[in-house]
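Missing here is one protein chain; the remaining ones are kept as they sit in the complex.
Chain nomenclature is as follows: A and B, assigned in order of appearance, with residue numbering initiated at 1 for each chain independently.
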Amino acid sequence: MMLAMILAAIDGLLGIGACFGAAIAAIGAGIGIGKIGAAAMEAIARQPEATGDIRSNMIVIAALIEGVALFAVIVCVLSFFL
Amino acid sequence: MMLAMILAAIDGLLGIGACFGAAIAAIGAGIGIGKIGAAAMEAIARQPEATGDIRSNMIVIAALIEGVALFAVIVCVLSFFL
Partner (left out) sequence: MMLAMILAAIDGLLGIGACFGAAIAAIGAGIGIGKIGAAAMEAIARQPEATGDIRSNMIVIAALIEGVALFAVIVCVLSFFL
């Protein structure tokens, strides 16, 4: 009885941690990819003929942030099932 | 009886976590896509003839942030059912 209550409390705490963790990872991705996207827009306005180069580099570097952020969200999902 | 009370309290905590988590993920998307959108508007104003390039790049990079933020919100929704 006591044990079941404690286990339920643990599940609740884990769920709260997972929600906050996933949300904070989204803030990280927003800050990082936002900076890159803003700079890329200004760069295209400055040198419209370099659009192809800017686009490819923008996607490469944004993918690095995306990778870490998505992996962090998946770690948070894992906490539901372990 | 005691157990049912504790379980209800846990459900409440999970709901609070899910709501705050979804809201914080929305802040992340707001910061990131806001930066990109602002820079894109200024870029179009600076080089109106590059509007097509700027629009397509703006959508690509905003979609990356959108992906992480939406996934975080879905993780928060999941916490209701687990």
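What we mean here is this: a contact is a pair of C-beta atoms (placed from the backbone, for glycine too) under 8 Å apart; a residue touches a chain by one contact, two chains touch by 3 or more.
Because the structure is a prediction, the values reported are computed rather than measured.
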Statement: Among displayed chains, the one left out touches A
Message: Counting contacts across the full complex, list the positions on chain A that touch the omitted chain.
response: 2-3, 6-7, 9-11, 13-14, 16-18, 20-25, 27-36, 38-40, 42-44, 46-47, 49-50, 53-54, 57-58, 60-62, 64-65, 67-69, 71-72, 75-76, 78-79, 82
